[in-house]
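Have a look at the structure below, then the notes.
Only a single protein chain was left out; the remaining protein chains are all shown in position.
Let's look at chain A:
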Amino acid sequence: MTITKFIPCVACLSLLLACSQAPEPAVADFNSEKTQGLVLLSGLPALGTKDSLAIVELDPESAKFGEILYEYELPEFDAPLHHLYYSPSGRLYATGLGTQCSLAEVKLVRSASGAPAVNDVDCLNTHGQVVGEDIMWHAVDGTQYMFVTFMGGTGLDQADGGSVGVFNSQNNELVTIIEARKSVVGEGQPYIMYPHGISAYEDRMVVSSTVHPDLATGVGNAVTVIDLNTFEPIENIITEEAKPVGFPSSPVEVLFVRPSIVAGAQPAVLVNTMFGFETWKIPYNAEAKTFGTPEKLYDGAAAGTGVPLEFYGNEEELFISHAIPGVVKRYSLKDLPDLVSSGEDIQAELGAHHMIFFETASGRKLIAIQNNLLNLGNAQDNDPTDVDFIAKLNDHSVTVHDLITGERLGAVNFKAKFNKGIDNIEALFGSGFVHHH
C-alpha cells in the first residue's frame, strides 16, 4: 500500500500578487551569508555519490544561485544525518537516522579567506540510543540541558523502543536516558515510544510517538508528557481521529505554544500527525499543570493535504509544511494556539519539509523550502534501501519563494544537479528562523 494512493486533489494555486516595494539596497553592509543555506545531502547509492554537508547559495538574485559554495564529505554511516540544529551558544549539531552516528557535533571554522568550513564531525556517545531525530535546549531548575529524541531508543530490535536523551549542554555528556517502553512499564502506564517531535514549557516536556524506524514494526498515535522535575513520563495523550491511510495517526512534530513565543498566549501543545494528516491542539493549564482534551484544528484529509510535518515561526507567522501535495500553510503567530490563516499557501513541491527564512541584498524577504521527506532510496534507481512511498514524496529540491506573496523565485533540484538527495536545510548565518519544533 502506498500513501500516494491517498493524495488528495491539489489545492488550487492562488498566489498573492501584491507587489512589495523593495527598500533601498544596502549592499555595502549586506552580509551575504544570510542568503546561504547549510544543507545535509545524501549520496544516492545508484548514482555513486556520497553524503555531505554543503553550503549553497539561495539568493535568486545572485549569479551563484543554486551553486554549492563549499562541501564537506561526511564519513559513511549506516543512515544519513537528518537534522541540523544550532545550539543557543552557536554550536552546530546534527542528528542521524542510523545507529553509527545518531548525534553529532559539527565543528565549523573559518579559513584565512573568511570562508566557512567544516573542521570535524564529532559523533557523540549516546550510550546506545539510536536514530536521533529532534533536539531542544531547555533549562530545568536553572540548568540548561540538550534533550534529544531517539526514535530507535536503546535498540532497533525493540518493537516498542524509543528514548529521550538528556545531555549536558556544555560537554555533550549524557546525563540520563528517559525511557519507558510499553512492554516494561505495563498496561495503562505512561510510556515513550518512537519519540520524534519535542517541545517544552517550564517543567513540562512533550514528545510525540511517531513510527518505528523500520517503518513496519509499529506506529504511534499519542504524545507523551514528561515531568522535567523527575525526568519521568507522566501522561500519554492520544491525538487521532480519522485514519485516512489506515495507519495510526503518527504524531510527528510538536510545538508547545508558550509566552516566550507569543506574548500572552494561552499555553497549548500543537501536534502534527504524519499519517492522520491532522493538526491538533492540546490545551495546557500552567497553574494546575494539567492538559485538556485534544481538539482537532486542521483536517488534511478534508482540506486536500497530507503528511503535515514541521512547525517553523518567524516574528509574525507560524508555518506548517505538508509533504502532500507540497505546500506550506501560514498562520498568524499572535492568534496561536489557534490556527488563523495569515495568507495563501506557499506552493512548494512534494515532500515539503524543512524551511529557512532570509533576506536578500535588495531587502526582499524570502523563504526556502526543502522538498524531500527522507532519502531512503528509490526503486527506480535500484537503490537497495528503497521505501517506495517515501521515494514518491521526494522532489529532491529546494524552492525559494517571496515570503510575502509566495511567488516562486527559483528552485534547485539536488538530484538533477548534484546526483544527491537533500535531508535538511538550515541557514548558515544563525538558525534562519525564530521558532522550530
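Here, a residue touches a chain if its C-beta (ideal position, glycine included) is under 8 Å from a C-beta of that chain, and two chains touch if they have at least 3 such contacts; residues count from 1.
Here is the rule we go by: contacts and distances are computed from a predicted model.
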Open item on the list: Tell me the UniProt protein name of the chain this structure doesn't show, selecting from "Di-heme enzyme", "Cysteine desulfurase IscS", "ATP synthase subunit c" or "ATP-binding cassette domain-containing protein".
Closed with: "Di-heme enzyme"
Open item on the list: So one chain is hidden, and I want to know which residue out of A:R110, A:H127 or A:K289 touches that hidden chain in the complete assembly.
Closed with: A:R110
TODO: Extract the touching residues of chain A with respect to the undisplayed chain.
DONE: 29, 31-33, 89-91, 105, 108-114, 116-117, 119, 169-172, 429
